[in-house]
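A single protein chain has been removed from this complex, and every other one stays in its place.
Each chain gets a letter, A and B, in the order it is written, and its residues are counted from 1.
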Amino acid sequence: MAEASNKNEIRASKLYKKRSSLEMVWRQLRKNKGALLGLFLLIIIIIGALIAPFIYDYKTDVIGMNVRQRMQWPSLQHICGTDDLGRDIFARIVYGARYSLAVGFIAVIIALIVGTALGATAGYIGGVFENVVMRICDIFSSIPSVLMAIAVVSALGKSTLNLMLAVGISSTAPFVRVARAAVLMVRGEEYVEAACAIGQPGWKTVIVHILPNCVSQIIVQATLRVGSAIISAAQLSFLGLGVPAPAPEWGSMLSAGRLYIRDYSYMTLFPGIAIMITVLALNLLGDGLRDALDPKLKR
Amino acid sequence: MLIPVLLGVAFIIFAIMDVADGDPVYQVAGPDATEEQLVVLREEMGLNGSLVERYFKYILKLLKGDLGTSYISKMDVMQLYMQRLPYTLKLAFLAMVVAVAISVPLGIVAAINQNTIKDTIAMILALIGLSMPNFWLGLLLMLLFSLKLGWLPSGGAEGFASVILPAVTVGVGLAALLTRTTRSSMLDVLRQDYLRTARAKGVSEHRVVYHHALRNALIPIITIFGVQFSNVLGGSVLAETVFAWPGVGRLVVDAIGQRDIPTVTGALIMTTMLVTIVNLVVDIVYAFVDPRIKAQYTK
Partner (left out) sequence: MEEENKKNTEEHDILNIENLTVRFETEDGVVHAVNGIDLKLGYRKTLGLVGETGAGKTTTALAMLRLVPNPPGVVECDRLEIDGKDVRDLSVNKLEQVRGKDISMIFQDPMTALNPVFTVGEQIAESIEIHEKLSKEKSLEKAGDMLEMVGIPRQRANEYPHQFSGGMKQRVVIAIALACNPKLLIADEPTTALDVTIQAQVLELMNELKEKYNTSMIMITHDLGIVAEVCDDVAVMYAGRIVEQGSLEEVYSDTKHPYTEGLFNSLPNIKNRQRMLKPIHGLMPDPSNLPKGCAFAPRCNYATDACKEAVPKLLCVKGTHKVACSRYESDPNFVIERGKK
């Protein structure tokens, strides 16, 4: 009975600690107007992406060709005009958010999981393993990420999933470094030694004791990386190596618009604005999180 | 320490591109080749043997300067690469000049006027620059300066004018990052006591900032520079595509489109080596610029 209540107390105190530090972060974040703007924009974009299928029917609105309506400048009917196949650009942009956000988030999640696991293990085990992992990390960093992603896509073939993998792989290195640095910082602490002394297996120590300390750094990295992942995805689609047509990915829309840039400049304007606003929102939020989570940072 | 990394890079790229390769004999020989001819061709092209074997053969040939032959143009890959490399270097160099010319003054102004309107504007500009996809910026610049105003050419490589737009396209992204770095480095230095000593000596405020402070603030910026060269090359891939600039980036993209694997592999490996060399040079420069590091080496 006493044991059970002890465990409950510990669990309760852990929850309390987590909630109060979350509150503190939120309070700090609230003070940062830029971060709030970013959060606001991001929520709107996510909501837009989620409800898109209910507003537009994919077959008719997004990819359905309507030759009579092609190449129309922005009007009340078509806020962003229509493209070379008569499709409403605004509808394609709203729908395109699904692809950009999906690729961005999933790529970063892949990079986060793989990178953090590798980095934390490398930092904890040390020795040859750590050396090898860090060398490989350096290797990946010397290849420009665009080229790396291009190489992976050409190896695996063109598809949305492969795009996620490619962008994910080229984003992994920073996570490995952050995780390893965080682990190295904490590894010498006494409570880690204590956990080891009572026979707790290594992997459990890492997950339970060490990782919670790295969480804030990883969150900041992740938020900032989603932005660059979205840009990378757009870059690859622009080059024809990303999400295959006729999917309304913002990068491929820009690639198509490029052909008509001289006479129909609106086609290159709106998808680019969409990318910029999304990445801006993520950067604002990421910056705000970094300032809120880092106690040392003074302005 | 350098050699294993380079070999590792080469291996990873080789392995990835190998997966992409499939069975290239059909590409090279054409549709009318007989089965016997294909067998002979496979032997000639060195396609038999395990991955590791083929890798080592590749490395041996690379050390002699032989990167193989393009599937498409049948030209020597090393020759193709070396033909295009000067263009990319010109672009990269100019882009970095543009980036420094924009970011250092802007960062200094932001730091000196911390938390005033000038600072806020500078930071907003930097953030927008970071959030914009570079190829979109390129398209917009082309639209404005080339198609609408007619001041600059929209592509090709004739004369100095045609490198301006691509260089600005790549430079702005780097400038956005460097502005933030310069600002934060300057802020750190402006807090230091030795500036107070200088002022008490009667040194003019102008000299305190631009001679005493800046010299210290530039040191971390040089490090970032080295790391960013990789990104500059990545950015130039996109800029070369948008502006039809005949550099290495476009070589890779075109080659991928045509599944010309030897060219892609060779170009990727050479480019990575270039980045590694540049990083090495930056390390050396860094030692010269910071007397504390120089002292460590001369010991």
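What we mean here is this: a residue touches a chain if its C-beta (ideal position, glycine included) is under 8 Å from a C-beta of that chain, and two chains touch if they have at least 3 such contacts.
Small disclaimer: the values here were computed from a predicted structure and weren't measured.
Taking every chain of the complex into account, the chain not shown here touches B.
Although one chain is not drawn, the whole complex shows that of B:Q83, B:T120, B:S184 or B:N216 it is B:N216 that touches it. The chain omitted from view is touched by exactly one of B:Q37, B:S73 or B:Q192, namely B:Q192.
Where subunit B meets the omitted chain, the residues involved are 192-194, 196-205, 212, 215-216, 219, 290-292, 295.
Keep this in mind: only the chains that are shown with their structure count from here on.
Averaged C-alpha coordinates put the centre of subunit A at 23 Å from the centre of subunit B.
Subunit A contributes residues 135-136, 138-147, 150-152, 154-156, 227, 231, 234-235, 238-241, 251, 254, 257-258, 261-262, 265, 268-269, 272, 275-276, 279-280, 283-284, 287, 299 to its touches with subunit B in the complex. Of all the residues in subunit B, the ones that touch subunit A in their complex are 4-5, 8-9, 12-13, 16-17, 19-20, 114-115, 127-128, 130-136, 139-140, 142-143, 147, 227, 230-231, 233-235, 237-238, 241-242, 252-253, 256-257, 259, 264, 268, 271-272, 275-276, 279.
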